[in-house]
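Removed from the display is one protein chain of the complex; every other protein chain stays in position.
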Amino acid sequence: MHQHSPRRKANRRFARLGSLGIATVVALGLTACGPSIGTPDEPDSSKLQAPTDPKGEITIWDRSGDLFEVFDAVIAKFNEKYPDITVNHEAVDIGAKLQNTLITSTDVPDGVFLDDSLVPGYADYLWDLSDVLDPYLPDIAQQKVDVNSLDGGIYGVPWDLDPGLLFYNATALEAAGIDAESIETYDDLLQAARDYKAFKPDAGPIHLEQSAFLGQLQLEMYASQLGTSISDENGELRIDSPEYEQILTFLDTVQKEGLGTRAEYLGPTDIATLESGQQVFFPWAQWFDFAPQQLLPETSGDWRAMPLPAWSDGGARSGAMGGSSFIVPKDAAEPGLAWLFYEFLVFDEAGYTAVYGPNSVYPDGLNTSIPSYGPAANADKPLFGTVDALGGQDLWKVAVEAGAQIPGSAPTPTWWAGAVDYLGNNIQKMLDGTMTPDEVISVSTKDIQTNLVDRQ
Amino acid sequence: MTQTLQGGPRRFSLRRRGAPYLFIAPFIVIFALFSVYPLTFALRLSFTDWRGTGSATWVGWDNYAYLLTNPAFWSSLANSGVLWLLIIPAQVVVGLLAAVLLNNAKLKLRGFYRTAFIVPFVTPLVAIAQIWIVAFDQNYGPVNDLLNLVGLPDIGWLTTSEWSKPTVALLFLWKTTGFAIIILLSGLQSIDGTVYEAAALDGASRIRQLWSITVPLIRRTLMFLVVLQTLAVFQMFTEPFVVTKGGPYSSTTTAGLYLYTHITRADLGTGAANSFLLVIVVMLLSLVFVRLLRAKD
Partner (left out) sequence: MTATYESRGSRIRSVLGSQAFMVVLTLLFLSPVVWAVVSSFKPAIDIIRDPLGFDPTTFNLDNFSAMFGDVPLGTGFLNTAIVLVLKGSMILFLAPLAGYAFAKYDFPLKNVLFGTVLVTLTLPIVVLIIPLLLEMKEFNWINTFQALVLPDSFNLAFAIFWMRQVISSVPDELLDAARVDGAGEFGIFWRIVLPVIRPGLAGLAVLTVMNIYNDFVWPVVVTTSDSMQTLQVMLSTLAQNIAGNTIGTDYATITGELLAASSIALIPLLVIFIVLQKHFINGILAGSVKG
């Protein structure tokens, strides 16, 4: 191998020094002409205004799948109203692309479909839409306005409302002599579950979510019913409250009494127990209705939806779980035209009728959520038809009436998804039996404060 | 590790002296432009609280202090360490056995096996992740069905922090063991067959031969493989990302995945600081292995 003569050793030492020098020079030289960190953006307080000359080309991002097809079909209708606007509709991995695109401000789309929970996190990059939204504000569900707001601005065009509903297997419950319709509070639900379990001992009647992310989302649905959420409008944590205590204690009781089936949402275990009649209560957002329509052939037609139970007599019978809106980036080439597109899609009768009404993807209409815009969400004027998988039930009416009960909310904190590592995980630990509800509250509060809130 | 020009007449022509630099120059240019330059940027970033927009504040060593005092950072390293223990020895043992068998010219279907072993290497990981999730489902997955067949109880492969690491490790093993087999096979082919004949005359068993003759003879190939795979394990990101999202309870949040979570939260300063800490760890590990390799030579 190597034979080190003294000369070579000296040579090497010199070489090391030299290269260090070169590397440093190269690095410094490059740094000098590099992009400067944190050149403050021009303070731009102007709010988006509607354009006067609706002409041009816009690029709209949506995630691929059914909604892409639905929105794609609306573009033709939009062009009937605005023939001079060309819409380039792209199916994009928004989660992976949006942040980088906004940071580099290269090829920025004019409008993007985005989860409500992510909107405030991008507020720095987005147009404040409060001026253009102003005429519609009184008619938009308050919860949707709240989640899109930050420091007085509104950064998303609120689209769908996702009311929480109690889905139940009517056939199985009837066989056990249980009248689900009579359930009004979560205590009633517990009792019904106990009765069902007495009838069918291998049952775990109530769904307990095993995905940390969805479990936290469902927790927020329960909290939304009580008019609270993970943090208030000033960003202060409010998990340490009687409301969260009540919810967590309920979940803990379900688990401890063996009244729950713990499974990942529509994973293999979930589907099998839903089909076998072991799982008969599913408190979830309206979009669960996809399961009886597509994934549960055995029990399709047995399922029904009703408003959620209340946490106390006379309390709200629904809370929001999920939901999406449309954002317009500041660096968009044609932000005004993008607004016109979304205005048509969300607030124009021709637009929302096309979105929710019968189309090639959904022959009976898009029934996994309802509009958040009041005039569109009229209980007596259904946009989508009755659902066979729910025994021909008028889901529209149930969902619209439940949606009207959702209390107002606060903006979703930018760190919401990050909180899953703490709150979401701790809920699972509670269901494992290694944490009490009180510990979930105190540990999550402390960890979220130090790792997320304090590091904003 | 050959040293050249031993014995050959030394020529001191300028052309000859300049040539190697010219030959290496393209790499150096690419390295400077697309590694050094972004790295210096990342280094400055690691001392700020920049979130991708607006102005950055210089925060000194804050990001580093936050990480070094954060249990989540240490457990991400520990998770990678455990995965290393689960993956590397298993891969070396299985890879070596398979390579020894493949090295036997009398083995039927050799070509078929070699192709079969490399198939996972060319299969898109995102598709296999869907299969993994179904296969390892606690109640309805075929893996547990097989365990039940031989009388073993169900295992929460994806749902308990004890078993989630083996599940991810199995995916990594599945994806890369074919590559390991080929690398080891190449080492084996350079062994002179006569050493075995001597051993067989001495009556040494096959296992003994493998351990006392084969392994020492190919230890440099082994170390090469171990170093490569150690780098891969500590930078592992896609496997847990697509199968467990780092859960349950962050038990599969590897060093690489933990780093990524800062970036998804737009906490770019902390992300950059985490990167440098990880690079230091990986370099130290590589150094250790390189030293081990040298010490045995």
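Order of writing sets the chain letters: A and B. Residues in each chain are counted from 1.
Methods note: a residue touches a chain if its C-beta (ideal position, glycine included) is under 8 Å from a C-beta of that chain, and two chains touch if they have at least 3 such contacts.
Predicted model only: the values in this text are computed from it and were never measured.
**Student:** Can you list the shown chains that the absent chain is in touch with?
**Tutor:** A, B
**Student:** Looking at B:Leu77, B:Leu231 or B:Leu292, which makes contact with the chain not pictured?
**Tutor:** B:Leu231
**Student:** Among B:Trp132, B:Trp157, B:Phe172 or B:Tyr249, single out the residue that touches the unshown chain.
**Tutor:** In the full complex, the listed residue that touches the missing chain is B:Trp132.
**Student:** With the missing chain put back, one of A:Gly65, A:Pro375, A:Gly392 or A:Gly433 would touch it. Which one?
**Tutor:** Final answer for the missing-chain contact: A:Gly65.
**Student:** With respect to the chain omitted from the figure, which of B:Pro166, B:Pro240 or B:Gly256 is a touching residue?
**Tutor:** Per the contact definition at the top, the residue touching the missing chain is B:Gly256.
**Student:** For subunit B, which residues reach the chain that was dropped from this view?
**Tutor:** The missing chain touches subunit B at positions 1-9, 11, 15-17, 19-21, 23-24, 26-28, 30-31, 33-35, 37-39, 41-42, 45, 52, 94, 97-98, 101, 104, 106-109, 111-132, 134-135, 142, 174, 177-178, 182-183, 185-191, 193, 196-197, 199-201, 206, 209, 217-221, 223-224, 231, 235, 237-238, 242, 256, 259-260, 263, 268, 271-272, 275-276, 278-279, 282-283, 286.
**Student:** For subunit A, which residues touch the unseen chain?
**Tutor:** Counting only subunit A, the missing chain is touched by 11-12, 14-16, 18-19, 34-35, 63-68, 90-97, 100-101, 103-107, 115, 214, 217, 265-266, 268, 271, 287, 290, 294-295, 297, 322, 361, 368.
To be clear about the criterion, only the chains that are shown with their structure count from here on.
**Student:** Across the complex, what residues on subunit A touch subunit B?
**Tutor:** 1-3, 23, 26-28, 30-31, 34-35, 37-41, 99, 102-103, 121, 124-125, 210, 212-213, 267-269, 272, 414-415, 417-418, 421, 425, 428-429, 451, 455
**Student:** Touching subunit A in the complex: which residues of subunit B?
**Tutor:** Against subunit A, subunit B makes touches at 1, 3, 32, 36-37, 39-41, 44-45, 48, 50, 52-57, 66, 70, 72, 133-134, 137-141, 159, 245, 247-250, 261, 264-267, 270, 297.
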